[in-house]
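Note that this complex is displayed minus one protein chain, with the remaining chains in position.
The first chain written gets the first letter, and so on, giving A and B; residue counts start at 1 in each chain.
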Amino acid sequence: MVRIALALLTFAFGLAAAGAGSAASPRFNYILHCQGCHLADGGATPGKIPPLIGTGRFLAVEGGREFLVRVPGVSLSIVPDDELAELINWMLFRFSADDVPADFEPYTAEEVGRYRQEPLVEVETVRVGLIGPYDETPE
Amino acid sequence: MDSTNWMDRRFETGARYLARLTSRRSFLTRLGTLLVGAASIPLLPMSRAAAQAADAGFREPDIDGDAGDPMNCNYWRYCSIDGFMSPCCGGSASSCPPGTEMSAVTWIGTCQNPADGNDYLISYNDCCGKSPCGQCFCNNNEDDMPVYVTGRSNNINWCLAHSTTAYHSTVALVLGRADG
Partner (left out) sequence: MISRTWLAGLAIGITATPGFAQEFDAFGRSEVLPEPERDWMFVDYSLVDVTDDRYLGLIGVAETFSPAAIEFSPDGSSLFALETFYTRGNRGDRTDTVTIFDTVTLGVAGEVVIPAKRALALIVKGALALTDNGRFLGVFNLTPATSISVVDIEAGTFVGEISTPGCSLVFSGGDLRYLMICANGDLLTVTVDEVGREVSKERTESFFDPEIDPLREAGVRFGDEWLFVSFDGTMHSVDVAGEIPRIGESWSLLSEADREENWRITGRQPLAVHEQSGRLYVLARQSEEPLDDPADWDGTEIWAFDLATRERVQRLEARPELEEGGGPGGAIGSTSGDGTSNIQVTQGDEPLLVAVSDTGISVRHALNGDYLHERLENAPASGWLSLRIR
């Protein structure tokens, strides 16, 4: 619990610093680069677009952490590494806070920069292999 | 990191990214409103059609803080629209015509509002479920990318993810400020 709070605090601090007129905030980047398909609430479009709700579950499985960066919407976006790391961290807490493990280490720019060099050419099969088929029921 | 460095980094990643920030076309029309009489603007050598479009220009804001006429293709929100303008089809810039449904999936860009000089996030949702409106086709392309950059292309029928993919018209929703 304390660790989650600490992570959130560090994270929120990062957000506040970002909001002070420098790099684009995660919320802004989400709207401009993700919301068009993933919607304001991170919900699925059944049969077409997977949900962001529940993405925290990937953090609990081997290979899940890289997966969240290697999906094409993330790896091929024009958001620079540091903002992208912030964006993924923000997104996890925004849409899947309950699933984020207690010992979650926020993504760093270096890590994101590394994973995004290998965009996935196969997403569905890999996803199912990691956490099974996704539940398309809107929450 | 201060904003100057951020701008520099953006410039390094390409002229097109910088273009997003400086909003070329709206700069031209903004210049027009500063001079006396639209006809006296020394227009750059572009086509006659574009010159006419630029001349049509901005009228005095008739909605507080929301400059321009939503029935005019030069309305500030339409800086990257591609389709039939909803206000001409029975809707408004923010709502779909009767009997059509707004697509949830869409693409989002930014436009500058000359009334306050701020950039805003604009969501170009399509109105779906009927045959094309056919009135007031408007195509501006700030920040528009080819179809393979799918999240930033206005050449896509964004009704494609909706329950009915028949395209009727397009709105331009203001989602918020685009200053980060």
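To be clear about the criterion, contacts are C-beta pairs under 8 Å (C-beta built on N, C-alpha and C of every residue); 3 or more make two chains touch, one makes a residue touch a chain.
Keep in mind that this is a model prediction, so the values were computed, not measured.
Visitor: Using the touch definition from the top, which of B:Gly68, B:Pro114 or B:Gly129 touches the missing chain?
Guide: Going through B:Gly68, B:Pro114 or B:Gly129 one by one, B:Gly129 is the residue touching the chain not shown.
Visitor: Check each of B:Gly83, B:Pro97, B:Pro114 or B:Gly180 against the chain that is not shown and name the one that touches it.
Guide: Checking each option in B:Gly83, B:Pro97, B:Pro114 or B:Gly180, the one touching the absent chain turns out to be B:Gly83.
Visitor: List the subunit B residues touching the unshown chain?
Guide: Those residues of subunit B that touch the unshown chain are 13-17, 19, 24-25, 28, 44-50, 82-84, 105, 129-132, 134-137, 139-151, 153, 155-157, 159-161, 164-167.
Visitor: Extract the touching residues of subunit A with respect to the undisplayed chain.
Guide: On the subunit A side, contact with the omitted chain comes from 37, 47-49, 71-73, 75-76, 78, 119-124.
As a working rule, only the chains that are shown with their structure count from here on.
Visitor: Residues of subunit B touching subunit A in their complex?
Guide: Touch list, subunit B to subunit A: 1-3, 6, 9, 13, 17, 104-110, 121, 123, 151, 161, 175-176, 178-180.
Visitor: Quick check: in the complex, which residue numbers of subunit A touch subunit B?
Guide: 18-19, 21-25, 28, 31-33, 35-37, 39, 45, 48-49, 73, 77-78, 80
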